[in-house]
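Missing here is one protein chain; the remaining ones are kept as they sit in the complex.
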Amino acid sequence: MKLRTLSASLMLAGFGLVSQSALANISDDVIRIGFITDMASVYSDIDGPGGIEAARMAIADAGGEINGKKIELIFADHQNKADVAAAKAREWFDQQKIDMLMGGTNSGVNLALAGIAAEKKKVFMAVGAAASDLTGAQCSPYTAHWAYDTVALARGTGSAIVKAGGKSWYFLTADYAFGHALERDTANVVKAAGGEVKGQVRAPLNSSDFSSFLLQAQSSKAQILGLANAGGDTVNSIKAANEFGIGKTMKLAGLLIFINDIHSLGLNVTQGMQFTDGWYWDQNDETRAWSAKFEAKVKRKPSMVQAGDYSAVSYYLQAVKATGSDDSDTVMKWLKSTKINDMFAKNGYLREDGRMVHDMFLMEVKKPSESKGPWDYYKQLAVLPGEEVYTTLAESTCKLIKK
Amino acid sequence: MNRQALGYVLFIVFLAAIPMLGIYPIFAMKIMCYALFACAFNLLLGFTGLLSFGHAAFLGSAAYASGHAIKVWGLSTELGILYGVAIAGALGVVMGALAIRRSGIYFAMITMALSQMAYFYFLQAKFTGGEDGLQGVPRGTLFGMIDLKNDLNLYYLVMVIFILGYFIIWRTVHSPFGQVLKAIRENEPRAISLGYDVERFKLLAFVLSALLAGLAGSTKMLIFVSATLSDATWQMSGLVILMTLIGGMGTLVGPVLGAFIVVLLENKVGDFGAALAKLTGVEWFQRLGESVTIVIGLIFVICVLSFRRGLVGEFNAWIEKRKGPATTVT
Partner (left out) sequence: MITIFGIPLQAFLGQLLLGLVNGSFYAILSLGLAVIFGLLNVINFAHGALYMFGAFLAWMGLSYFDLNYWVMLAIAPFIVGVFGIFIERCLLKHLYKLDHLYGLLLTFGITLLMEGLFRSFYGVSGQPYSTPEALRGATNLGFMVLPNYRAWVVVASVVVCLLTWFVIERTRLGALLRAGTENPRLVEAFGVNVPLMVTLTYGFGVALAGFAGVLAAPILQISPLMGSNLIVVVFAVVVIGGMGSILGAIVTGLGLGVIEGLTKVFWPEASSTVVFIIMAIVLLLRPAGLFGKEK
């Protein structure tokens, strides 16, 4: 009897496993891009399906094929879990033979993906993530960190606020790679500018109730409450801060704000907030034109990350076309020797350590009276040249930089 | 008995041949780890009658412990695995001692609460990396000789571990100790009246189950070179219960089959949903496909309502019926 059970299980197993492998497509006449991002959770508005659409737009604008080889995009939802992302990436590299991996939001996930891409020696473009470690301690010759990072945000926002008089800070931090990095980089800037960090509290990612953390922040008597978090966490902490009247004794400094956050909070609550951004849809004719195309498909204006997705994919495809090859080393070499000047980045270039340096912008949220309609939220206060806000090569902890 | 042995030999041959059949080794290894995890869990549920809702704690703690030992302390791979197993066992002793004080539903709830406590510890402890997880653990070499970075070599190591773990469980079940466990499952007051120290037996079964679950955890960590929070969530505990339920509680082969089905489900639900969507033209199937949770929940409900014996259990019952009333029950 046992034998029958076993053999039945065996047949079932065999069938399933064989069908599994039969579905794996091993084709190398295709330029395949794999995109892993948060599709349904806290960061899905910033990147998510909109980011996928932006990548598709880049592929379409490149003609859908290069030298006769079709360009294909596959994507997956990492659900903010590093192991789901890692397993998917591994499977894609081994079975689907992807040529380029793109990382959407969530720094922890991107750090894991960077490691796998380095192991498999394939190009990895981190767009949605912010952790500066991607081009610092965890740099790799195959990583290109495209849109922004915590150092640029910290230096832009941090120094602007300290200069305006906000000297004592307290941090409300999301407890993972990105949050820690943002807190660390901003704290360094504050201290270097003569300010003081009174303390910090770490809240789990996706916290729903920030009330007790905010009370702790308030009792520190600091002038500025630095929000070292992003997406839904930022929105919730700002809402709760409003509820508890934190704004009466402390000024809120959002260290990473996306236009989607302002959209869901409304101008009443956010007016006057200053922060650093890498791109805005209303900056010039080029950005406006592209954003209109994006809006027609996705029904909302693009965020910096989505514009970054378009730019990263475009440049990768340009690299493949120019060099006639999808070999990772060749592509990276081309990218690192080309000027990056497109709808997304101005005066940009890809450095040895993988950091794409480009101009950032100091933005302020408009008052409700100043806004002409939905998505018309920012006024640009200053251009922050890339060299001034990103980590300089001299400061870099990346092992690839020869000093 | 001979037919059984033949069956097992055939299965081992099949396992060894898997890489040659063109099946993605990582996928097969993942199934073996979960199968071992499910078998370890079944030792407690199917054979002792104790429903633990917190087994993910053992999977996760072993993964983190061995990952940390290998990556940070530089222990060799074998020692790292053993360390992970030991930690899971220690956790098993503590959790078991507390949980066994109550029985039935309370036991389940206590194991769940304790494992949630472990989860929160992992979430906040520095060494686990919190949300980011413990990444980039070097696979190292086995006994300093076999390079485990090669997926094929790792596959055979995992296969041996799986067979070893399964054998331990098989031997335990077919031993006097195993018989006492079954007696406790069938009628605890009677076992007590026969003079058995039931509490001690239950604790021993619990710790053994924890050790083997830990072995599965350490091995899984090696495959994915990482240990993350999802190894220790209550959803993972629920998943292993489902594997055992689908496969058949109280059977040895059941959990293996259950693990295979669940992993296949996780991987293929998306494709299945897409196919259904194309077939029927109903867009919503696409979404259904992407939600593994819905499908698992549905299967859970169906299994509990009308399929409690699980696949292997039903199969066995069907064989029994075919043979007629004049057979002895194994």
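Here the chain labels run A and B in written order, and each chain numbers its own residues starting at 1.
Please note the rule applied: contacts are C-beta pairs under 8 Å (C-beta built on N, C-alpha and C of every residue); 3 or more make two chains touch, one makes a residue touch a chain.
Remember, predicted model here, so these are calculated numbers, not experimental data.
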{"item": "Among B:113, B:183, B:204 or B:275, residue touching the chain not depicted", "value": "B:113"}
{"item": "Among B:121, B:156, B:177 or B:196, residue touching the chain not depicted", "value": "B:121"}
{"item": "Contact residue for the chain not shown (choose from B:148, B:296 or B:311)", "value": "B:296"}
{"item": "Sole contact to the chain not displayed, among A:28, A:196 or A:243", "value": "A:243"}
{"item": "Positions on chain A where the hidden chain makes contact", "value": "40-42, 44-45, 201, 204, 206, 208-209, 211-212, 215-216, 219, 231-232, 236, 239, 243-245, 264"}
{"item": "For chain B, residues in touch with the removed chain", "value": "51, 53, 98, 101-102, 104-106, 108-110, 112-114, 116-117, 120-121, 123-124, 234, 238, 241, 245, 287-288, 290-301, 303-305, 308"}
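One rule holds in what follows: only the chains that are shown with their structure count from here on.
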{"item": "Separation of mean Cα positions, chain B and chain A [Å, integer]", "value": "36"}
{"item": "Chain B - residues contacting chain A, complex", "value": "3-4, 6-8, 10-11, 14, 18, 21-24, 26-28, 123-124, 129-133, 135-136, 224, 226, 228-231, 251, 253, 256-257, 260, 264, 267-268, 271, 290, 312, 315-316, 319, 330"}
{"item": "Of all residues in chain A, those that touch chain B in their complex", "value": "1-10, 12-14, 16-18, 20-21, 23-24, 77, 80-84, 86-87, 90-91, 94-95, 107-109, 111-112, 115, 175-177, 204-205"}
